[in-house]
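Everything below concerns the one structure shown next.
Missing here: one protein chain of the complex. Every other protein chain is in place.
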Amino acid sequence: MIEHLLVVVLLAFLAATAIAVIRLSNLYAAVMLFGIYSLLSASLFLVMDAPDVAFTEAAVGAGIATVLMLTTLSLASDRENEKPLRRGQPLKLVVVAVTGLALAWGTLDLPGYGDPDAPAHSHVAPRYIEDSPRAIGIDNMVTSILASYRGFDTLGEVAVIFTAGLGVMLLLGRTISSGSRSKSGGRKHGGSKSGD
Amino acid sequence: MGESTVGASPVTNQPVLRVTAKVLIPLIMLFALYVQFHGDFSPGGGFQAGVIFGSAVILYGLVFGEQRAARALPPGLLRWLACGGLLLYGGVGLACIASGGAFLEYGILTENPVDGQHLGILLVEVGVGLTVTSVMVTIFSVFAGRRQA
Amino acid sequence: MTSATTLTASLLLPLLGAILVAATGRWPNIRETATLSTAILLFVLVCSLWPSRFDGIDQIVLLEPVPGGTLALHLEPLGMLFALVASFLWIITSLYAIGYMRAQGESNQTRFYTAFAVAMAATMGVAFAANLFTLFVFYEILTLSTYPLVTHSGTEKARRAGRVYLGILLTTSTLLLLPAVIATWLFAGTLDFKAGGILQGRVSNAVAGMLLLLYFFGIGKSAAMPFHRWLPAAMVAPTPVSALLHAVAVVKAGVFSMLKVTTYVFGTDLLSGISISQWLIYVSLATILLASLVALRQDNLKRRLAYSTISQLGYILLAGQLGNATGLIGGGLHIANHAFGKITLFLAAGAILVATHKTEVSAMSGLGRRMPLTFACFLVGSLSVIGLPPLGGFWSKWYLLLGSLRAEQWLAMLVLIISSLLNVAYLLPVSVRGFFSAPLASGDETFNPVPWPCRIAMAITASGCILLFLAAGPLVRLLETIGL
Amino acid sequence: MTLVDIVSGICLVGGCAFGIIGAVGLLRFPDFYSRLHAAGITDTLSAALILVGLMIQAPSFTTAAKLLLVLVFLFFTSPTATHALARVALLGGFRPPVTDPDRQP
Amino acid sequence: MTDLNSLALLVVIPLLSAPVCLLLPGERLPWLLATTVTWLVLVLALMLSAGIPEQGSLDYAMGGWAPPWGIEYRLDAFNGFVAILVATIGALVLPYAAASVAAEVAPSKLPGFYAAFLLLLAGLLGTTITGDIFNLFVFLEISSLSSYILVSLADRRRALVSAYQYLILGTIGATFILIGTGLAYAMTGTLNMADLAARLPAVAATSTVHTAFAFIAIGVSIKLALFPLHLWLPNAYTEAPSAVAAFLAGTATKVAFYVLTRFIFSVFGAVFVFKLTPFGWAFTTMALAAICLGSVAAIFQDNVKRLLAWSSIAQIGYTVLGLSMATVAGLTAGVLHLFNHALIKSALFLAAGCIFYRLKSVDLVSITGLGRQMPWTMSAFTLAGLSLIGLPPTAGFISKWYLLTAALERGWWPAAILILVTSLLAAVYIWRVVESAWLKPIAIGRAPVTEAPLSMLVPTWALVLANIYFGLDTSFTTGLAGRAAETLIGGSR
Amino acid sequence: MLAATAVAILVIMALALARAFAGPTIYDRVLAVNMFGSKTVLFICVINGLSGGGNYLDIALVYALINYIGVIAMLKFYRPDRDGAGCDSRATP
Partner (left out) sequence: MDPILFERYPYWIAILLMMIGFYTLISRGNLIKQVVGLNIFQTSVFILYIGLGNVEGGAAPILRAGTDVYSNPLPHVLILTSIVVGIATTALALGLVVRIREAYGSIEEDEIRAKDADG
């Protein structure tokens, strides 16, 4: 039962944090709270028995993403324009509400939280749990699935992160080609520069 | 807004932070290696290790300035590492094909399929780690490098 | 060469010619030689098909882009006639164009000759189309390839005319003809032209009526009112283009398609059962009369001729709806006769333009004395279009009247007679003015001699009008073989 | 209840108490520097107590060692972070309020 | 087994060539590598497609793990067709890119450009041939991320905003797909498409499966730029480097359409989508709206690339309309139009790129009279434009024919009329360009320009000629499209 | 015992969170975030105990590290805006 309590409290924290993020107009504060949000969700993952995910979420969401956002902020401006609601805001609210309600409706037929008989736990997953330690010889089933059963996904994942690195280098880096270090990189092409 | 130059930042080169960082960074790197190679038995793996290793470098950059970090890990090297990691991963897969198996069928790599799985996972995790570390550091240094320019 | 290959060759030859023309564009002389020799060769090819006119040639399937919609060619009497007329008049038009374009110093001549050759290829395709699909494909290509000709001068006026031209033709063919073709395919399961029609027994009369309506107005090139506006608009084009539009290819392709559709898709039996057919006869008659009346009021010679064409096309459309062999012969003959008559008129009008830069009828008083050949040819053309012997136009009107009689369409007969009188009223005054009125006072007009290719061309077509009267026999016999 | 449980319980309760006191201070104190004071001291102390309490209970040596590592890490980072924060705040021109604590809007 | 390995190689080769590309020195070598790899992929795709058994598929288990435990790659008539399409467009765009991209992208970024291009190619191919819905998500994201990069690389600031907009909407789409995938997984416990298809009918009546489909459909529709989720497309295509616009127009939305079709027919099943739920009608409505809106909006554009982009939205509507008929004829028409439109739009964008290469602008006012100075480019544009309008004897006409036949067969008269009317609207917008280029006098004050370089003209014309070829000899396209449609419809029964 | 500790830590986290929301200055928020982070580390250690000797302590270390880096990065990249302390006008306590 304690687990449920922790889940509830963490989820409440998460909701409070998310609402605060929307309301804050100081972007540094918003980003910091996002860091908290990430850390909280990582804790939640841990409570929900997903240590690998918690590990990654903490390192990536609370760590890298937050640091990057802060860096970006230092390169951009620090606070959001405080304008009255812009055009089309009610429509957006409706879109969000409809999406949310649709999703909530969709959960009505979901197996309950933690239900051990859910199809998700009874079709493919059991074999991972039963076979992977024997077939792969690794205790951590997540690693087994990640690197072997679904190794191709992970190759794709590495490609994604590679793509991101490539993209950021192309967007912001001064040089990319080893052969043309001296040539101007992106900066010259950034268009009219102002600010800094 | 001249705040963003290196020397003026109240964080860079602050003695207390420098000392702490000097103690912590090797520890973090060691920890990253642990996560990398202990991922089979506890949470963690190449990706997490990569991020932690990257974090160590980022911390170094934060405290000692990005130039020093860039000197320690020059962009060219990082590019090679990033590409190398991805190629290592794919190469393991291709090696499996070359040995007569399917793509990424590690079991084929050694006599004993379980050993093969072990070896394959180890190698691809190293690949993941390499790419993730170098991409993380690259991204950070590129962002931070933008600040000083 | 077997006649089957000849058929295919007659389609490909003009395309080859187009490529040749485009390639030799830098050297005008070679380019024009290429045009002319392609035209002559094409005519020879088409003539060589003459012996097989009665046996016909069964479908030659070139390609099958869509199920049922094969690109296939065949030879049948109407097509034979159309191909003959078109390929012969191409020679004339090319000859004339060489003189005209040079005299007018037009730009973009290579584009002109290339598009012209492509249009001819499309015309051959229309003429020999073995099914509705092929017909549609070449019909559209014809529209497109004539667009650059219509907008040749590139002025704002020409662009506007081009928009009207393309707009009406594409709209009708896309919105009406294409659905009609597809519906035919869905109902009949085939698109092939077959004697006796393919829709017979496949559709109810009401549906057939709808389809007929779609075809009638969908084939916008036949310029049935109210979709006729493109034809007068296209008068901004150079004279050889007008000749192409009115005589050689475009409008003829329209009425030809309509004849083929009524004959080979609907068939006379089905047609006679469709009440819409009667209404379409009225539309044709209205077109004949109204266009003639409009023509009367036009002072611009080319516009007057344009409306005349609309009216004349009404005859052929009428022939299609009459639903008997005699009427069909009249319609078929009129394709040839009107072609020769109208081309003569246009060539003469163009010659007047080249010589005097005059376009208004009222300004042409007394010109006949300075350019007798031109005005003589104009007179011959007029008479042929009016339908007086000893000119070809007589026969077509004769058969049309006869056909109306057989179909017991009294109103049609009346209209035919009235419209002939109207023809007289709007065509004859031009020559009369030219020969008998006193020249206008202005005196200091520039006068360029008519280039010799133009003269030759006019003379040939005028003689053609006479020849068609004398030698109509083989054509009539050819058309009689259409299996109804 | 064994002795181990009792000792560790005391540690944990103490840690929690300090933590809550510090947090209340963080929330209730009027301005940034006094909050810094409250948080900085209790934070480290409560962390240490709780971790020690956990170490006492630790089922294996590895766990205990790792907890110690965490403790060491927190011991290093927490004060330095607070220190850096104070420094930055000062250097950034944010002075402790002397007379009017509600200067900030 | 060794033969089937090329199924994996089809994706792995371009994927692994990307880092190699980045490491190569100079600017020429990366291009050469990218081109070689793309052609190699094309050959592989053709070879593999030739080996697909009638009414069957080539199955490949990644890592040797039998599905549904491992990731399965599966090539059947449908995705073989799409893979060939992607590879073909890529193989034609890359030779073109050499000159075009060098003029629009900073030289120091060229190796990165080609690396991103290869990643895009790998992503699209992976999305196409995977048989696992999560793997599909991963590769969709590879392709999306690399296309954001490629769009942003053009040397103008609007490209950045367009890429950002594209990224935000694309990521919303991806997240929606992720949500849908999660719900579907929760109800079935599997991620393998074939396995899902077997297990979904049992739970088809649940609200969760409905929601799962809705979210996947909306997510994919965003990537597909189906109205009203099209907002990213006009900007992205307009601002992207020309070669990228041509490649994306010919492949990215096509692959998204493939994904949608796959989900509908091979995962959730036509019965679920069209019989049990009103989703089919939703697709029809959106398709019709897209057709109308895209066509009308295209008429009012003054920038040729933007005009083409809006036209793409309408054309996407046609394909989706074909799909929403849920008949073999309709699906054949949709798939056929997918292929033909890829040829058409890529050709048009390549021609627009040629114009941009010389003029540095593709505004309608600046291209007046260009027909005289760049006759080959403008002829290519005109011919491809005719194909877009759907006039014979071009590929576009064949699609229109099939679409109309399918619509009439289904008894959808209003849709058929709409198709015809909008194809006339296409004539209007294409003709605005054609008139400007051919019939108007040369723009005042424009420096005389010459024809685009041969390396750009040849690929453009190759596509134009393909348009005409596939308008005449359609046995290849219609055969494959028909087979694909039958496989899909048959598979969903 | 452990559960009670976990709940107590949650309470501390809630208080820290409240301060982080309230601000008012950015430094207050950093302080709160730092406290929140270190409490999260403790929370995980407790969870580790609760779960019966799992392998969560590595994660706790990572949290501590990340928290530290986050605070340092925040301090490094923060540029005081016009009123000098990054107060948020929309969310005042």
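Things to note:
Read from first to last, the chains carry the letters A, B, C, D, E and F; within each, the first residue is number 1.
Here is the rule we go by: contacts are C-beta pairs under 8 Å (C-beta built on N, C-alpha and C of every residue); 3 or more make two chains touch, one makes a residue touch a chain.
Given the structure is predicted, the values throughout are model-derived calculations rather than measurements.
Shown chains touched by the hidden chain across the complete assembly: A, B, E, F.
Contacts to the hidden chain, counted on chain E, fall at residues 134, 137-138, 141, 145, 148-149, 152, 157-158, 160-161, 163-164, 167-168, 171-172, 174-175, 178-179, 182, 185-186, 191. Interface with the hidden chain, as seen from chain A, comprises residues 7-8, 11-12, 14-15, 18-19, 21-22, 27, 30-31, 34, 37-38, 41, 44-45, 48-53, 56-57, 60-61, 64-65, 68-69, 71-73, 75-77, 80-81, 83, 86, 89, 92-93, 95-97, 99-100, 103-104, 107-108, 110, 112-116, 118, 120-121, 124-125, 128-129, 133, 139-142, 145-146, 150, 153-154, 156-157, 160-161, 163-165, 167-168, 171-172, 186, 190-196. Annotation for chain B: contacts to the undisplayed chain at residues 41-43, 47, 139, 142-143, 146.
Methods note: only the chains that are shown with their structure count from here on.
Ranking every chain by how far its Cα centroid lies from the centroid of chain B, the top place goes to C. When chain centres are taken as C-alpha averages, the shortest distance to the whole-protein C-alpha average belongs to E.
Distances between chain centres, each the mean of the C-alpha atoms, put C farthest from chain A.
Set side by side, the interfaces D-F and C-E show unequal numbers of C-beta pairs in contact, with more at D-F.
Centre-to-centre spacing of chain C and chain F amounts to 87 Å, using the average Cα coordinate of each chain. One simple way to say how far apart two chains are is to compare their mean CA positions; for chain A and chain C this gives 70 Å.
Under the contact definition stated at the top, the residues of chain B that touch 2 or more other chains are 1, 4, 10-11, 17, 24, 41-44, 48, 52, 55, 58, 79, 82-83, 86, 90, 93, 103-104, 106. Shared interface positions of chain A, i.e. residues touching 2 or more other chains, are given as 51, 54-55, 59, 63, 67, 71, 74, 148, 151-152, 155, 157, 159, 162, 164, 169, 175, 178.
Remark: the chains found to touch one another pair up as A-B, A-E, A-F, B-D, B-E, B-F, C-E, D-F. Chain B contributes residues 79-80, 82-84, 86-87, 90-91, 93-94, 96-97, 100-108 to its touches with chain E in the complex. Note for the complex: chain E touches chain B at residues 1-2, 5, 8-9, 12, 15-16, 18-20, 22-23, 60-64.
On chain F, the positions that touch chain A within their shared complex are 3, 6-7, 10, 13-14, 17, 20-21, 23, 26, 29-30, 33, 36-37, 40, 43-44, 47, 50-51, 54-56, 58-59, 62-63, 65-67, 69-70, 73-74, 76-79, 81, 86-91.
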